[in-house]
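Of the protein chains in this complex, one is absent; all others appear in place.
Chain lettering (A, B and C) follows the sequence in which the chains are written, and residue indices restart at 1 in each chain.
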């Protein structure tokens, strides 16, 4: 099986979906000639032309809003927000419009649009090129929020998102773009939205997480295995609406749960995971739930040492798991 | 002590702060001549003039953004968002700007602005005049989110918000505006932000909630007292950042916790409260945490019976508490 | 700009000059009348406690109906806003459907009672779903036009909004997008002089909303919003431009909101009765009727017949809607996402 980087999987999924369905098109800032500032849409402009790979004016609310209109016409727009930090001007279009169109029209209209947005820290991006934005949207019924961790998942989930008949926010971890590589089948496959995935089976401690943090957890698990600690890792993959059953099963599996996110802690999606566990399997727990997250400060600083201090570190993950195992 | 309605307490707080500090001014849609669509700013235009009670163009991002600029100049703007549902065009100004200005300037600049916004359901307002919007913002460090339940709290908390040197979102429950009345001291007092308040002391079941739901809980508690069930009620008052200690204390007090919100459930602020409890006092609980909230659907319908079906009902609160007591 | 009716004989046969038959202008008038009479009925129903809320179209029917007739009602896509009673009637919505919408009943084609009245939506009629946050529909209309362009479909996308709403960021972003991509969009602002209590001067400092067109490099035009023929001509011209690939147009219909903002508003707190009375003199429903009479198209008999017919329709529709069932309360959980079977 070919090995692709995370971002190559994005490009491949887009390319395949565009060639499969002429209703799929891409719009966003610099997605055309430039192929996107991260090169996620590289080659698509040459292949599909300016009619289907559209450089928009610098206006996110229009990108989302025009996408919604096109989706209502029957297209499957894939809108790129250059950085997830810059999708807030489109918050009203996403939350008031895309998310509510099916409901408010009593199923008459729908918005089959995918919004792709690079998120996450550790790239020297400073306050506004490093944020995790999912929590802002992870309370809006009508939306689905997908965050893949591996190239395999990227391809399958992005294809599923594009084919989904409701709006999907697809957050791509920008540090994973080139850092994370993995096998990706050449054939056409989709991964169902709304389903979490056990990335590692274990018996002592459960880690529930998503995005780049899945890899931190996997590394920690490898190290801890040497110490005889067996880690169970659940990758949420869809962070809204959450896969409750999978969360409950994973929590029950070991009775000790570490919830992990690189987002700031209070009000993050792992808070909802904690609530689900507290509601449903309190008596199955052998230790209080733990949450490991970034500090409750506005965003990640730019200066190297400050960025480092802000971000969740692999050692912290390891320590938390060990602590829990020893509880 | 005079008895005021919830909205009269809003007006009184605004009036007193404007007369106390000439840097306080009000801006928003229809807040001038019309005195606000709910009449929250009634009389202020005549008293303080068009320079300090400013009818803005219909543009929420400008209302927030101009408020931020004025705050940076040293004023204390009180911006009204006509309905909280309509504050999303200002999401970028609130989240990227107001919340982060102090942090990003390393304490050089600050934004002492209050954003008032009526929220909540049960007023026949349909999808876009009934929503609870707090969860969207309750993950943004740098913001404070205040939701008062009584006229007394309204006055003290609004004054504290206006005097606070950081941005505060002040959500007022629009159904409470005229429904809820209570004693309000004539004198100048403030209530500290960030502190929850025990609205009723009890021993069997703890209800943690805010806004109009505090009154539902109080009514249920009265009824249940007759049955011999003693309910402890914690009013969060500030829903971001949460008063962790008070939540932990309240949970420990009875060991049985009902978390109550009229917002849709997944990703709501009570999820964070659940997480805090699951992290900190798991072994003090005698029953799994319960959450009572609106269904995870986009928003509250307009048609009477549908609105009824969507909203949390007093009987549900009562039943949940009773169930917990009997657990 | 074409002037509304005057005593001058030159204005006679104005509709013929526009290529409109007598039957067409009568049909225009009928839509206007329907909108007006429905609106009046809604206020009565509201005062009688039968419906909790009214948002009103009075004073804007002429612009709305003229605009609808300027479009291709078989093909074009439209995003009317909450005051567009005249528009949606001319576009094919029935009085019964309108009443179901106002009574928020299950059969309401716009939302089955989920949304407030006036939040029109009707896929069958290529009418986009409208929400409460103002101006969000503008980029949607642009998206329709973009999609049509990608697919090679020759159609026009039409969107309405108020002058207060023209100050929202979405107005700007949508107009700019449409202009850059030369899309077949008609933006029509129904300038009724007020955004709730805030008068035009406190909303914008230019003379006409259409003055904004130049900043997008698009064609702009302001017209008498009390004159359906002016609206027809302006929209027709814009549609022709759009079909010729000349891109979007920004139109402004100058009218006046004759009623309070909604049934929740008291407009006497911010404007005077004299001002409203003065505006009533230019009421498009009355002036157009007068024009039609003056050119001999609207006979006394026809007028009476029309009024009777409209009243009957409204009576029946009201009865029907009042007695129709609400949606099942359990339905609040439905259609959050696609339901697969």
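Here, a residue touches a chain if its C-beta (ideal position, glycine included) is under 8 Å from a C-beta of that chain, and two chains touch if they have at least 3 such contacts.
Bear in mind the structure is a predicted one, so any value in this text is a computation, not a measurement.
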Of B:166, B:204, B:235 or B:296, the residue in touch with the unshown chain: B:166
Selected residue (touches chain absent from view) among C:167, C:254, C:318 or C:331: C:167
Touching residue (missing chain; options B:9, B:31, B:68 or B:145): B:68
Contact with the hidden chain (one of B:5, B:96 or B:130): B:96
Omitted-chain contact residue, chosen from A:8, A:85 or A:235: A:85
Residue numbers in chain C that touch the chain omitted from display: 167-173, 176, 179-180, 182, 201-207, 211-218, 247
Hidden partner interface residues of chain B, rising order: 25, 51-52, 54, 56-57, 59, 61-62, 64-75, 77, 89, 92-93, 96-97, 100-110, 141-142, 144, 164-166
On chain A, residues whose C-beta touches the chain left out of the figure: 29-30, 32-35, 37, 55, 57-62, 85-86, 88-89, 124-129, 295-298, 301-306, 308-310
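Throughout what follows, only the chains that are shown with their structure count from here on.
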Label of the chain whose CA centroid is most distant from the centroid of chain B: C
Centre-most chain [mean C-alpha coordinates]: B
Approximate Å spacing (C-alpha centroids) for the pair chain A, chain B: 30
Chain centre separation (chain B, chain C; CA means) in Å: 37
Whole-Å gap separating chain A and chain C, where each centre is the average of the chain's CA atoms: 42
In chain B, residues with contacts to at least two other chains: 61, 85, 88-89, 127-128, 296-298
Junction residues of chain C - those touching two or more other chains: 111-112, 114-115, 119, 131, 133, 169-170, 327, 336
